[in-house]
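Below is one structure, written out as C-alpha cells, with a few remarks after it.
Heads up, one of the protein chains got dropped from this complex, but the rest are sitting where they should.
On to subunit A.
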Amino acid sequence: MSDTAAHEEPELIQLLTPEGELTEHPDYPLDITAEEIRALYRDLVLVRRVDSEAITLQRQGELGLWVSLLGQEAAQIGSGRALHEGDMAFPSYREHGVAWCRGIQPKELLSMFRGASNGGWDPHEHGFHLYTIVIGSQALHATGYAMGVQRDGAVGEDGTAVISYFGDGATSQGDTNEAFNFASVNNAPVVFFCQNNQWAISEPLERQSRVPIYKRAAGFGFPGMRVDGNDVLACLAVTRAALDNARTGNGPTLIEAFTYRMGAHTTNDDPTRYRDKGELDEWKAKDPILRVRRYLEANGLADEAFFASIEEEADKVGETVRSQCRNMPDPEPLDIFHEVYAEPNVHIDQQRAEFADYLSSFEGAGAEGGR
C-alpha cells in the first residue's frame, strides 16, 4: 500500500521553486517587496536556529523533550506572517515558527519542554493559544472561537480570522473531523492549516488517509487546497487569501501544506527504525531556506553582508536561548496548587496547607531527607 492517492502531487500551489525561481500563480498573486522577502528569510533562519539550539539543549539534559520544526519553517512562517494582529491561532505542539510570528519568546516554549511550566503565556495577549498535546483537540477550540467571533459581529472587511494548526495524523481524529463539520455548517471564520509532514511518528501518510488531505474539505462543503509547504511565499499567499475569506464571511478553508519533517518526531524518537534515508535526501533538495536564499542571490536582492548579518543575529539568538534555558529557575513546590480553580476550593486549601507543613518538617533535618 505504498503509493496511494494520498501521495499524489497535483495542483501543488507554488510561487518559489526549489531552484529559487519566482513564478506567478493566477489565483494567488503575491504583492511583496524585496525587503519583505528578506524579512521572511530572516524569520526562517532564526527559527531554525532556535530549533537546533533546543535540540542540543535537550541532548545536554536541559530540556525533557523537544519537538523539532526542522523542514517545516516555511509552512509556519508563511502562514504565521499572514495573520493580522487581532487574529487568533490555535497551534499543536510543533508550531515554534508560528509562535515566533506571534511574539512568543523562545524561552516560553523552552520552559514548557523543560518542565518548568505548562506553557504559561497569555493566549489573548499574543493571539496564540497554548500548545495542545492531545492530537486534534485544538481544531474544535478554533472553530468554537470562530463561532464566537461571528456572534461578536467581528466578521467583515477588518474582521477577525482564526487559524488552527495540526498534522496529517490529526486528520484521523474524530475531533478534527467534527471541527470541519461544525465550521462548515456554521460558516465559521476559521482556516484549518494542516502541515502534512508525511509522518505521524512512525506511521506514513498512507496509514491516515487514502485521499489527499486537502480533498477532504469538499466532503464537508468548503474549499481545500494543497500548497508547497516548503515555499514560504506560496504559504503566505494562500493563507492570506484563506484568512481574508474567513474574515469577510466566506467561511472555512482547509490548507494542506505539503512538507516534510526532516528530523525525528521528537528527541525521543528514532526515525531510522521506520524510514529510508533516501527520502530525507530528496527533501533536503527542497529545503525551505535554501530556495529563498537562491532567489535573493540570483536577483541581487541581498549581498554577502546581509547573509552574514543574519548569521550573526542567529548566533545571538542561539546564545540567548541557551542562557535563558540554563538559568531558568525551577518552580516552587507549592506552585502545584496554583491556578487550579478560580474560586476558593477546600480540597486544594487543605492539601496545600498539609503539604506546606510537610515541607517545613524537612527544614534543618539535614541531608537525610527528614528521617
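In this section, a residue touches a chain if its C-beta (ideal position, glycine included) is under 8 Å from a C-beta of that chain, and two chains touch if they have at least 3 such contacts; residues count from 1.
What we mean here is this: contacts and distances are computed from a predicted model.
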| "Carbohydrate ABC transporter permease", "Response regulator", "Alpha-ketoacid dehydrogenase subunit beta" or "Cytochrome c oxidase subunit 1" - which is the UniProt name of the missing chain | "Alpha-ketoacid dehydrogenase subunit beta"
| query | Looking at the whole complex, which of A:16, A:88 or A:135 touches the chain that is not displayed? | reply | A:135
| task | Check each of A:96, A:114 or A:141 against the chain that is not shown and name the one that touches it. | result | A:114
| task | May I ask which residue of A:268, A:309 or A:323 touches the chain that does not appear here? | result | A:268
| request: Specify the residue from the set A:185, A:211 or A:336 that touches the hidden chain. | output: A:336
| field | Touch list for subunit A against the chain that is not drawn | value | 64-65, 93, 112-118, 133-136, 169-170, 172-175, 200-203, 207-208, 268-269, 273-274, 330-331, 333, 335-337, 340, 347-348, 351, 355, 358, 369-371
